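The full complex has more chains than appear here; those shown keep their coordinates.
In order of appearance the chains are A, B and C, and numbering begins at 1 in each one.
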Amino acid sequence: MINIGIIGATGYAGSEIVRILLNHSDAKIKVLASKSYAGQKYSDIFGNFRGFLDDETDTLKEPDIETLASECDVIFTATPQGYLSSVLTPAILDKTKIIDLSADYRLKDLNVYKAWYNGIERNDDSSLLEEAVYGLCEINRSSIKGARLLANPGCFTTCSILTAYPLIAEGLVDPETLIVDALSGTSGAGRGAKIPNLFSEVNESVKPYGVTTHRHTPEIEEQLGYALKNAGGDGSPILINFTPHLIPMQRGILSTEYMNLLPKTDGTYPTDDDIEAAYEKYYGAEKFVRLLGSGVFPETKFVEGANFTDIGFKVDPRTHRVVAVGALDNLVKGAAGQAVQNMNIMFGFDEADGLNFAPAFP
Amino acid sequence: MINIGIIGATGYAGSEIVRILLNHSDAKIKVLASKSYAGQKYSDIFGNFRGFLDDETDTLKEPDIETLASECDVIFTATPQGYLSSVLTPAILDKTKIIDLSADYRLKDLNVYKAWYNGIERNDDSSLLEEAVYGLCEINRSSIKGARLLANPGCFTTCSILTAYPLIAEGLVDPETLIVDALSGTSGAGRGAKIPNLFSEVNESVKPYGVTTHRHTPEIEEQLGYALKNAGGDGSPILINFTPHLIPMQRGILSTEYMNLLPKTDGTYPTDDDIEAAYEKYYGAEKFVRLLGSGVFPETKFVEGANFTDIGFKVDPRTHRVVAVGALDNLVKGAAGQAVQNMNIMFGFDEADGLNFAPAFP
Amino acid sequence: MINIGIIGATGYAGSEIVRILLNHSDAKIKVLASKSYAGQKYSDIFGNFRGFLDDETDTLKEPDIETLASECDVIFTATPQGYLSSVLTPAILDKTKIIDLSADYRLKDLNVYKAWYNGIERNDDSSLLEEAVYGLCEINRSSIKGARLLANPGCFTTCSILTAYPLIAEGLVDPETLIVDALSGTSGAGRGAKIPNLFSEVNESVKPYGVTTHRHTPEIEEQLGYALKNAGGDGSPILINFTPHLIPMQRGILSTEYMNLLPKTDGTYPTDDDIEAAYEKYYGAEKFVRLLGSGVFPETKFVEGANFTDIGFKVDPRTHRVVAVGALDNLVKGAAGQAVQNMNIMFGFDEADGLNFAPAFP
């Protein structure tokens, strides 16, 4: 049984880690910490947890990472951009493992980080950035095993990368034609008190945001650059358009991705069967990726509350494009669920421990 | 390990039984049956279950209760009113146990049934009605233990009865003043294709329905008549007003209940402390009733997907009334969850087996 | 053509006044004022108004009531509680008329105000409170005609009072048994940035609030005390229970009201016909109250965006109660629409000018 600390427990991702770990057979929540709510009772804020936590754990602590490092085998940081990199030291990593749900250690090139995350200063130890492992479980499992500092991928990025990865890695599509049009529920915007996220403003409306400038773009570009290496690329990032939209629902991300097919050596274009074979090759044995096949498309409701990414696709013989669609729950596979899946890999637990439940419908 | 059959598996309550039983340590789903969808693949209809069922179970069967009785230790019938009473015989009950989620065996007086469920014929064996046990777990636990035929309570009724029961049983309120004003999400209306339940008709609107005539009224009246027996009543039904409203959400029931306080022997009116003591007496040791205390009120979101009933209240010293509010998930504690809780009691399992998970938020 | 000023134009009620007045044949919006947004462009905040306002009007002004009084024939104040009473003087009323959408001048007894609106100081000229006219159009039309200072009723109160008024005034029901259970969309909570009003917190949930303490209670009690005068009362307030609930929709209020019927002189109870006759007597000639008759109940969707109150009811012969239900759009008949209707009465315009449009469905 390992001890768990969560910094940023009063955000949606943080509270989702709590919900998931309550089902875990080898992990015990030890400390819930929150800057804004320290001293308050956790189950007064999240009434869903009434009756699930003992009094000590239920009392929110100050987010003192040094103290937590001594008490916990792993710390989840579900904190704002820039927090972890401002407090993390190699000494802390000697005492505990860190799974970071922010973007601090996701991008390997700090200049890219600075270009997209403008306004966030970074004067931290660059060895930590080197050490950090990008925790996209299905792709990086072997590196994750030995990680001490885990950069948990973003919600849009997990969905977008998993959906495109096999097609790019197998050389079936032209990566420079990739367009990712994505939809997100409101919990992805966090629990901050902002007028644009009020029910009265969000319901019965839809809008794009961060058009051409969304911070998840370079993360997708970097990882799919690695995918392209398989097909002969040099590993440098590809260049894409990514457009997220805010839609009136609470949970869920759906990525619709367009790619031009590359002619095969015989001059013909890849078929539905070729696409399916690529997906099977990469995900056929994966528990948390469900392949729907050609012409069947995911719905976010069918992954809600659970750790799956569902993927469907269709080749368009008129335009020689493939349209591939992925869906996941942004708080589970897009955040807390994948974080626990990473923890399971890092500690040698059953990868599905705590995550073995079906989505609820409706 | 017991074998489970579910008739009506393609309704919302039926599919929720599946979701819950997938977590159960001593129950195995053996047969999923559906009149309308027999022969189809269950996980094609409910994509949330992709990957959770073996091929045999995943294929929907004809709802032949005789066959199921031979194969299953217990059959859940999540079927329309009148179905079970038209096919059930004592011989079937010799072979299996039945947990019925319809209203067929909930009301002990068949005349009352006929008055409220007009249009539904009943020519069934009256001994079965006598044998049936009303499965409100927290109130009838001892009778449930030996039951072969279990009438699982309605969603509104579970919420409304649990909220009022202690106050009536302890003689704190005048039962004839009870007014139950209730709100329901749309899943309570079932999965039938009806224009009034379309998203376009339901969203951004609210309406009352079944005003003075809703079928859950006599069920509440009968059970609260039994509660009144504790306070000197003769066990005959009380008379109430019950008004449900359809609101634009998928899951959840909230009952707001108004009762005039009865003066105590010293002429003073019961206080918040008196009310709290009554609730503690009946539910203090119950896992699935969470008491929020005076001035704290439930929200349906905090019970969504789980088997809890949350109850809060407030005495109004101006009007000498108490306002008590209960909330539950209509598909869990109001249907499938309580059905599994009843199964656990009937088979001597841990009462919370399969139900040990926290609600999700948001 | 009269000139209009709106203070608090960037709230939901304020912007709804703008929308309605754009259709008015005799009123011209002259000044839009807002404390928080002064200097900004109005149509940048409310994109729905792009193209509808000239540049001068589209630029938000400081809310200087003295200046506005010189420029405008009438000022609408859609401002927080306590604002108007802190700035209003008799001299201002010599220059302009005021229609106040806050609660400052709704309650005639300042002690009652202080008891319910705790925390809001009031050291204002008491002659203004005396002068203020309560603007429930269908009830107080004759007093409204000469008003200089108009207290526009609250949203819950308009709905609750209109639904109960005729039954109390005609002596058909016992006013002390009145229970008002009400539902509201989120726009009633205003446009402030608060976590409980986030989409992620509100959607798929329902909760009661202000149980036994909501500020609209004394307003309903005072006005229905006047109604009771018709039936022999002394005009002092009645005493009721009022419980509002927040439901996941943007607009709309629905009040479900329970009253015990009083036996008639022949000892029998009032029938549906008696109730209908009372409603016809008070509202038969009213354009903005639509009577649905016995057994037909309102839905908020059917009044959305328009100035109607729809009312339905049903006598319950089992309990000798009547259940009456009213519905309106909280931003229109519950705020901006009634405010314009009041303006029309005050200035001798056609009472429906600017309000002559049908609700949109869906």
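By definition in this document, contacts are C-beta pairs under 8 Å (C-beta built on N, C-alpha and C of every residue); 3 or more make two chains touch, one makes a residue touch a chain.
The structure displayed is predicted, hence computed values, not measured ones.
> Shown here are 3 copies; how many are in the complete complex?
In total, this homomeric complex is made of 4 copies.
Just so it is clear, only the chains that are shown with their structure count from here on.
> Just by CA atoms, which chain is the most central one?
If we average C-alpha coordinates per chain, B lands closest to the whole-structure average.
> Have a look and report which chain pair racks up the highest count of C-beta pairs in contact.
B-C
> As a quick test, compute the distance in whole Å between the mean CA positions of chain B and chain C.
38
> Find the geometric centre of each of chain A and chain B from their Cα atoms only, then give the gap between the two centres in Å, rounded to an integer.
Their C-alpha centroids are separated by 38 Å.
> Averaged over CA atoms, how far is the centre of chain A from the centre of chain C? Could you give it in whole Å?
So the centroids are 47 Å from each other.
> Multi-chain contacts only, two chains or more: what residues does chain B have there?
As it turns out, chain B has residues touching two or more other chains at 203-204, 250-251, 298-299, 301-302, 304, 362.
> Provide the residue numbers of chain B that touch chain A in the complex, in ascending order.
Going through chain B, the ones touching chain A are 12, 15-16, 18-19, 22-23, 46-52, 187, 203-204, 250-251, 287, 290, 292, 298-299, 301-306, 308, 310, 357-362.
> Give the list of chain B residues in touch with chain C in this complex.
Within the complex, chain B touches chain C at residues 179, 181, 183, 185, 200-201, 203-209, 211-212, 239-241, 243, 245, 247-252, 254, 256, 258, 295, 297-302, 304, 314, 316, 318-319, 321, 323, 325, 327, 362.
> Of all residues in chain A, which touch chain C in the complex?
It is residues 12, 185-187, 189, 191-195, 197-204, 248-250 of chain A that touch chain C.
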